[in-house]
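For this view, one protein chain was removed and the others were kept in their places.
Moving on, here comes chain A:
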Amino acid sequence: MEHHSNIVPWQMLCERTGAILKVIPMNKEGELVMEEYAELLSDKTKLVFCNHVSNALGTINPIAEIIKKAHGVGAAVLIDGAQAAPHIVADVQALDVDFYTCSAHKMCGPTGVGILYGKEEWLKKLPPYQGGGEMIVEVTFEKTTYADLPHKFEAGTPNICGGIAFGAALDYMHQIGFKDIAGYEAELLDYATQELLKIEGLKIYGTAKNKTSVISFNIEGIHPYDIGTILG
């Protein structure tokens, strides 16, 4: 369900701070078990994170509900939108999500650049993660005053080319229209699923009612490595 990029950093955080990582279980269809999620939440919960869409299964997670429940116990929510962003338009304000991330390379853009959306109140509270030029108001050898948002998080010379290229990629996607993209993908997903199921011994992993165009499968008696190589 989750990508390593939304597991490993949190494990590193747990090692550093002593925080405890709890995992929301999923059912056979590849959907989060929301009842169990509700039970995992407590006033000790600091942060809830999951992906909007699973890159492995295609499942669209019910993030509106996840966010609402987390806020109910005072926890912040980070949604990894890397897989969702090219397929679904997320209204971050309506969702009331604290943080939402996505990667340019999943949206026809360049590598090494992405988006971290954060609520202003959170971003004001968070300390800079890097120090350097451009992120300061005043520097003396005694004390440094950090610049306002977003400069506080943009130390040094940024990835200017990446930013411009990402902008062009987003313009391109908007030109096609996210609604049209989603509609066409849904059609392709249905067609591909139907055709794949005609193959004897083929099993699809991730059959959530609400899913985007990702199909993971195995064929009985054939190593997934071999199928991947031949199809790749």
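Assume a contact is a pair of C-beta atoms (placed from the backbone, for glycine too) under 8 Å apart; a residue touches a chain by one contact, two chains touch by 3 or more; residues count from 1.
We adopt the following convention: contacts and distances are computed from a predicted model.
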Omitted chain, identified by the protein name its UniProt record gives, among "SufE family protein", "Ethanolamine ammonia-lyase large subunit", "Protein SCO1/2" or "M48 family metallopeptidase": "SufE family protein"
Full-complex contact with the absent chain, from A:E15, A:D148 or A:D226: A:D226
Chain A, residues in touch with the chain not shown (by the definition above): 223, 225-226, 229-230, 232
